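Not every chain of the complex is shown here; the ones you see sit where they belong.
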Amino acid sequence: MNEPLVYLSGKLIPESQAGLKVYDAGIVLGATTTEMTRTFGKELFRIEDHVDRLFRSLKYMDLDIGLSRQDVIELSVEITTKNAALIAEDAELGLIHFVTPGEFSAYAGSAAGQQSMKPTVCMHTFPMPFQLWAEYFRTGIHVITPSTRHVPPQCVDPKMKNRSRMHWYLADRETHLSDPKAITLLLDLEGNITETSGANFLIVRDGKVLSPTLRNILPGVSRQQVIEICIEEGIEFLEQDLQIHDVANADEAFLSTTPYCMAPCTRINGIQIGNGTPGPIYHRLIGAWSKKVGLDVVKQVLGEL
Amino acid sequence: MNEPLVYLSGKLIPESQAGLKVYDAGIVLGATTTEMTRTFGKELFRIEDHVDRLFRSLKYMDLDIGLSRQDVIELSVEITTKNAALIAEDAELGLIHFVTPGEFSAYAGSAAGQQSMKPTVCMHTFPMPFQLWAEYFRTGIHVITPSTRHVPPQCVDPKMKNRSRMHWYLADRETHLSDPKAITLLLDLEGNITETSGANFLIVRDGKVLSPTLRNILPGVSRQQVIEICIEEGIEFLEQDLQIHDVANADEAFLSTTPYCMAPCTRINGIQIGNGTPGPIYHRLIGAWSKKVGLDVVKQVLGEL
Amino acid sequence: MNEPLVYLSGKLIPESQAGLKVYDAGIVLGATTTEMTRTFGKELFRIEDHVDRLFRSLKYMDLDIGLSRQDVIELSVEITTKNAALIAEDAELGLIHFVTPGEFSAYAGSAAGQQSMKPTVCMHTFPMPFQLWAEYFRTGIHVITPSTRHVPPQCVDPKMKNRSRMHWYLADRETHLSDPKAITLLLDLEGNITETSGANFLIVRDGKVLSPTLRNILPGVSRQQVIEICIEEGIEFLEQDLQIHDVANADEAFLSTTPYCMAPCTRINGIQIGNGTPGPIYHRLIGAWSKKVGLDVVKQVLGEL
């Protein structure tokens, strides 16, 4: 049988059977923490870093899943290896982890029930759909800041990758009014740049890479990869509050994210960034990235490998 | 067969088969809008009001579910009638509606995929677990304000009942450090009283019922029921910003909510409210409520009917 | 000669000669307060109310223009009467007042120079360009909330009509990315609905007219006209904080403003409001308005008088 396997709360099951019951807190509350990584050449990318962040999120939620970091890594490798055998040789897999507090007894949302619940732990994979992102590399991404704002850390800290994402859904609607292909870049309550729904946002100014501070964003593993490459390349990487004015006047801008590593942003709210094409710092960084993972990540996305 | 039925995206299926696939936006984004109502004497309570609010939420999300208000009401009645036949004569049903934007293709969260998705629409029931709430009526509820704050309307408007509720999960943890039986009462970013996770919060002062403004809270159907009873009883009902000081010094306080209608709150952050027992306004209102629905709602919760 | 006259700091001059010197504070600081009214049947509409508001603004700025309210009214009538003689019989005039702190000596912006400056006072007229607004009446207005927010009252109080309007310029750019014909509706820093650049924004819910509170908006003279009509018609008019959710779910929405009195809003951020056409309350109000001013204001805008 060539159906991929899903790890769900202790069992490996075929994907077609994988789902949550309607009383699972992941459905009732969206109180789900999650991770996503991928393979390069079918090897999982920085799986330790993703699992570490998952356990930081679990600590923040005070949730014990009954598995150690090492357990989760081994299960991740197992499921990825098995499912990778089902896809084309040059394809890659994405791997998702998610954890919810578990299933409520029938009456949804009762606080009383939480103490005795058993967390739902799930890991599943999917073939990387590179064709979705090819255009990002060809023309650059258009980011738009809608009126909807990012949830502040005193409500839910964005340092935990989580799935209470209604504000992203609402924000995307607004963004797509202007440009159906644009990507939402949320401002925080003070009007600072934060992140996109699936990526960190970075700009280049005077040869330095600038990032919003960690106050309002996910500490992305791909962002960490960029930081490490910057160190190796002797490029300064700084964190500071950034506003739309900074982005519009940046020399370059790009996203860092697990699925497609780094993609150039060439417009914000309809204003061209830099000269409107991927810039030299971007090229250096993505080049170094490709070397690190042993394949040309741009060509892979463009289907030119 | 005596298994209850669940309506799921066009089909009636046995509850044991009801669930969402792991790529459903309800799991991936928590971008779910929901309603909950119940029966009194097995008749659905204000079902039109709940369906109206559901459609207001769908409008805010710009989501078309391909069903009219009337369709949803009829389906609600059908499923409730069928499932009510399976429970004891003096039991009641809760009815939950929820809608998600639908299933993503495998790669989760892609904005690009949203346009062609078909919303997931679900309705399911459960027997009312009155025993969970009996203590609320006997000793009154203790509400606690943790440090976690309510998500502001510029991120997600609480006027839409929704399931991006991670902040409630985090807040409940804090609350239960102080008192495992207490209920979380969230403050907004300015320190105003908002609501509990499943109920509106109301106080009584000088013979008037005071509510937080609609800016930060769900316009509850049970709250509307309280307003209507207040009008009939000649009790003034006012909306204004309230803070902890107001609650600590209220004459009475109570929650209004679908499952148990109204329950007295007798403490906030360990401070006794009024004389620590349900007060005269509360008794008048719950008495009038009981008359309206044709059964003594307090006795029903206490198992004394 | 048939050139209209402009009142500029004590003199009546032909419009082609009217302008400000580059050191005028109106150019250097945008520290200008302004009013705009119009004629109905060539009679100035509520000129006393506009001049009263101008003097409230001058008081807030602590500026003495050396003219009494009565002086300004008389000059307004004089210039309007003279210029009205130059336009077609069925045309109408708009009348603008504006006041700046006056001309700086050459070095711009010096605080030291302010004490001895003489305010620049200007009044000028223009023929009402009804054709610009006809489409608003035919299809209804689309309002959009961009990410740019309204300047808060602790910086500049919007109760003073003023010309430090860079934020409106920036906001309009964002709005026009989505829809070049849409009108910007600014949110305040907390995400509440405020006003458009040239009009007050009102919604109808359950037969009542609801307005944002005066905290964040201009107390419009046309809005006052709507209030007075509401009283006469027995329609309740309420002020409260409103958010996008309220507008999307309103029964009706409309703008009130000097140039075209009242125009229906039928969409917000791409979401249809009510049934997408002007509603019954709107029709009652604009009908009453037409009676008050002795002409059908809708037909006038549509060129059908």
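By letter and in written order, the chains are A, B and C; residue numbering begins at 1 in each of them.
Note that in this section contacts are C-beta pairs under 8 Å (C-beta built on N, C-alpha and C of every residue); 3 or more make two chains touch, one makes a residue touch a chain.
Predicted, not measured: the structure shown is a model, and the values here were computed from it.
Here 3 copies sit in place, and the number of copies making up the whole complex of this structure is 6.
Methods note: only the chains that are shown with their structure count from here on.
Of all chains, the one whose mean C-alpha position sits at the greatest distance from that of chain B is C. No other pair of chains has as many C-beta pairs in contact as A-B. Distance between chain B and chain C, defined via averaged C-alpha coordinates, is recorded as 43 Å. Rounded to a whole number, the gap between the C-alpha centres of chain A and chain B is 32 angstrom. Multi-chain contact residues of chain B (touching two or more other chains) are listed as 60, 62, 152, 154. On chain C, the positions that touch chain A within their shared complex are 144-147, 149, 173-174, 177-179, 187, 191, 244, 269-270. Of all residues in chain B, those touching chain A in their complex are 6, 18-22, 24-32, 36, 60-62, 94, 96, 98, 101, 105-112, 114-115, 122, 124, 126-129, 132, 147-152, 154-156, 162-170, 172-173, 175-176, 180-181, 183-184, 189, 197-198, 259.
Chain C makes touch with chain B in their complex at residues 187, 190-192, 240-241, 243-246, 248-249, 270-271.
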